[in-house]
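Excluded from the complex is one protein chain; the other protein chains are retained at their positions.
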Amino acid sequence: MVPSVAYSTVATLVQIVLVVLLGPMLIGFMAKVKARAEGRVGAPINQPLRDLRKLLSKERLHARHASVVLPFAPMVILAATSVAVAISPLVTTHPLLGSSADILVIVYLLLTGSVAAALAGLDAGTAFGGMGASRAMTIGALAEPALLVAVVALSIQSGTSNLPSMISTTLTHPNWVSGPSRLLALVALVIVVIAETGRLPVDNPSTHLELTMIHEAMILEYAGPELALVTLGASMRLGLLFSLIANLFFPWGIATSGSILGLLLGITVLVAKTALVAFGVSLIEVRSAKLRLFRLPELLAGGFVLSVLAVITGLVTR
Amino acid sequence: MSTTYVGALELASGAVLVSAIMTLWRRQVRSIVTMLSLQGIALAGVAVVLATHEHDKALLATGLLVLVVKGFVVPGLLRRVSQLDPNSRESAPLVNVPASLVFAAVLIVLSYVVSSRVTSFAPTVATHLTPIGIATVLVGYFMLVTRRRAVSKIVGLILVDNGIALVTFLLTSGVPLIVELGSSLDVLLVVVVLQFLVVNMGRHLRTNELAEMKALHD
Partner (left out) sequence: MALLLLGLGCCVLAAAASALPRSRRVPVSAGLGAIGCAIAFAAAMRVLVTGGVESFHTTRLLPMIGLSLSIDPLGALFIVATSFVGFAACIYCIGYARGELQSRTAMALLMVFILTLLAVPVASSIVSLMFCWELMALSSMLLILTDQRHSREARSAALWYGVMTQLGAASILFGLLLLTVHGGGQTFADIRLHSTALSSTVRSFAFFLALLGFASKAGAVPLHVWLPKAHPEAPSPVSALMSSSMVAMGVYGIIRVGGDLLHGGTVWWWVTVAAFGAVSALYGALHATTSTDIKRLLAYSTIDILGLVLVGVGAAGALYDTGHPGVAQLAMMAALLLVVAHAGFKGALFLGAGSIERSTGTRDLDQLGGLIHRMPFTAALFALSACSIMAVPTLSGFSSEWLLLQGLLHGFTDRSTPTLIIMLVGVVALALTGGLTAVAFVKAFGIGFLGQARSPGAANAVDVAPSMKIAMALLVIPSIVIGVVPGLLLPLINRAATTGLATATPSPVERGTSLVLTQFRGTIEPAVLLAGLVLVLLIVWAVNRRLAQRSARRVDAWGCGRDVQTPRMQYTATSFAEPLQRVFADVLRPQSDVEVTHVAESQYYEQSLVYQNRVSDALEQHGYRPVIDAALRVGKSARRIQNGSIHRYLAFGFVALLLILVVLA
């Protein structure tokens, strides 16, 4: 049964609003978990949202040598991420434009966001911006193979790279989820997501020492509303990736029909699932220290090999 | 043929290969040995799954033997060996880790290619998984060649042994108990000899890199 266009539109809007709120909240939640694990009380979970509100009311500052790229990049990041969120099956398998929700579109939309951020880092012509951009692109380039091959492994199993179809075929084949191919792809994707969202052990989101920062160094020249947009973009990206991981490996609870109740259930389950993913990632963060930049290739190459393995086991066991 | 049997078999043999990859991936000797232990357990899992599916008591006993020897005794001994020598906390690969991992991927593809002929003779669920065993053998051999420390070399040797065991389990549904007993004891013996070797090398040469043993031949 295919739900009506109105339903899909509502569901899509719900998804965007949800991820706009969920992303920052997940970051707050992870900070909270880390704080608790370290014996601190920690900031409230909605602290990132409060930070965003504060930033939005501040003055706009631009670096002296910056061009139009600096103010334009946050909008591109936000637009690419929002479109990726809008077409992805997060709370329902029938978002608007679900037919063109190809997983490769999502991958390349996220790449577009990274490219925009890196260009913004280079725009002001400072050492830190360049350093952050260089490192972020390096990590991105090393994470990309693992990501794409893992995605292909999942697509081979489902026979399509269309995300809603991938999720609905998983719903009808529950034994896929425990198959070795899926599990290997899961591990590879978790590594990639940690790298792409700049979490420990790849990047330390809470550092403020210029030489150790990656993402933070890249966006060092942003202030006020534009900083808010960039930060929102990054947290939406985190929210999207966590939701996709959750849905690809445990799709149950997502709304498949056109009922409002299913949609509400989908929202609740998605929040619970992503919170669980966030909890897991923050446990990894608590247990690990930031890796040296030149140890990162080892981590990401491991992810790549696991994803190649996922493809091959997928071929062997089909 | 039940799907749980297929799933469990795939999962257990997949775990064998993944733990082999992990031994290439990790640098700390301690966690390498842990991976080896996990591999032993997974290998035992393969044997047990096959045994329950085919109601083969001897295979079940072999599985239990593998569990005890390769899952716990050998890794335990290796852990003790590595603790004897404080210098060997990290493995020192001749080929850097990312390159070894990529090479491992190539090895896996290769094993898939060579075994596609084998599996076409008797296409069952178990024989379809033989590439995994062959890949484990190749990865183990690769580790044997490219790792400097004595402990890592032994880990490589055990990986080769585990891979061969996996292939035999999958192709013939188990080797006779006595053969597995023999090979497990062999490995055990090697580890014990290694323990003496490392201790003595450490005492006399202050190193445990096998490359430096060239100096001994005079």
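A few comments on the model shown:
Read from first to last, the chains carry the letters A and B; within each, the first residue is number 1.
The definition used in the following text is that a contact is a pair of C-beta atoms (placed from the backbone, for glycine too) under 8 Å apart; a residue touches a chain by one contact, two chains touch by 3 or more.
Because the structure is predicted, anything quoted here is derived from the model rather than measured.
Touch with the chain omitted from the figure is made, among A:Val41, A:Ala127 or A:Leu261, by A:Ala127. When the full complex is taken into account, the listed residue touching the unshown chain is B:Ser116, out of B:Ser116, B:Thr168 or B:Ser183.
The missing chain, though absent from the display, is touched by one residue of A:Leu13, A:Leu61 or A:Leu264; that residue is A:Leu61.
Of the listed residues A:Gln15, A:Ser88, A:Ser161 or A:Asn247, the one in contact with the hidden chain in the full complex is A:Ser161. The omitted chain makes contact with just one of the residues A:Val10, A:Ala35 or A:Leu111: A:Leu111. Looking at subunit B, the residues touching the absent chain are 96, 98-99, 109, 112-113, 116.
Residues 56-57, 59-69, 71, 74-76, 78-80, 82-83, 86-87, 97, 99-100, 102, 104-105, 108-109, 111-112, 114-115, 118-119, 121-131, 133-135, 137-138, 140-149, 152, 155-156, 159-162, 165, 210, 220-221, 225-226, 229, 293-294, 297, 308, 311-312, 315 of subunit A touch the missing chain (whole complex, contact as defined above).
Note that in this section only the chains that are shown with their structure count from here on.
One simple way to say how far apart two chains are is to compare their mean CA positions; for subunit A and subunit B this gives 36 Å.
Interface residues of subunit B, counted against subunit A in their complex, comprise 3, 6-7, 10-11, 13-15, 17-18, 21, 25, 27, 97-98, 101-102, 104-105, 108-109, 112, 128-129, 131-132.
The residues of subunit A lying in touch with subunit B in their complex are 175, 178-180, 183-184, 297-298, 300-302, 304-306, 308-309, 312-313, 315-317.
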